[in-house]
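One structure follows; several queries about it will come next.
The complex appears here minus one protein chain, its other protein chains still in place.
Showing chain A:
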């Protein structure tokens, strides 16, 4: 009996101890500089980790740990909990002015890096505050109407002739009239369920001119006017009318994989990031069968591609000086060393946001076309990172779903969006 009791006592002590021990985190004891990278781009995770290994080999004293958490809102939530747990990363991602403001206390000035110097003009606008550069661009991305070259050819349409809204409309009508012989279900696939496609990307095309293509102008603006709202409605209606129905519940994977990659629609509004998905389904089609057209903004520039920076690298200023310096060196090496440059273009399939790259190495046709537009200055800026928080997707994008269903008129959408912008800026 006595033995049993003391055994029980021991067991409970062990249990309690174990519980408490589980709460305290282990400390690693290394003399090396260890850089924790917390990043969101799932698409290039493996290639990025390989590159980091190469860097570790070249720089024996540096240890790089990469953690990847999927894009969108999940990343923001994960980053917050990472900071809250006290386990702060040295390098992390920020999206635009709102993120810069939120994380201001934890962002180091990067203006002395050579990557910041090499960054293309305008790409640092969104992360510059009081003369400090607080982020370095990942890459450039662009979007437009990605089209099926074979279908266009068979229908006798020359894509280079599509330079404004009326020629686009004519081409769409032409395709629609021949859709049975071309084997198409419809001309477009408009994913109304993805509020970012309509509420962020499409709206950006028509709002960027209003804000001088500058994300900070949008961020500082107290109101939105929809100067080119009519053109916005026309392009949305065109896509909706000639799309696979019902559009309000059509999602990204249906649009890109099921409908476009299997050549059941001729055109989709997407960006160069879909290349990987299309390649995964039909590599030959991805390489030789697709290209991208701009979205025409009536009354403004009808032949310009929306090109921008999706995400920036930030360095945590709460870390030791040594870690901050090592992080900067790593980012510099990533974008300005010869090996880094090569990997960025060839393995990451990035459109570089820095000077001194060999553009002919860009392999995929979408990125190539977008880069050409960017070289010719035929671009529209990305300002949606400067929208009020949640405005693009939850307000505009959600209301567009109601519009696609016929439950809301266009005027109501515009008025409601204007109101929502004003009220969230008034706080």
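Assume contacts are C-beta pairs under 8 Å (C-beta built on N, C-alpha and C of every residue); 3 or more make two chains touch, one makes a residue touch a chain; residues count from 1.
Going forward, contacts and distances are computed from a predicted model.
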item: Protein name (UniProt record) of the chain left out of view, among "Secreted protein", "Raffinose/stachyose/melibiose transport system permease protein", "Na+/H+ antiporter subunit D" or "Quinol oxidase subunit 1"; value: "Raffinose/stachyose/melibiose transport system permease protein"
item: Candidate in contact with the missing chain, chosen from A:248, A:266, A:366 or A:380; value: A:248
item: Residue touching the undisplayed chain, where the options are A:311, A:343 or A:398; value: A:398
item: Missing-chain contacts mapped onto chain A; value: 5, 8-9, 12-13, 15-16, 19, 23, 73-74, 76-77, 80, 83-84, 98, 102-103, 105, 192-193, 195, 245-249, 389-390, 393-394, 398-399, 401-402, 404-405, 407-408
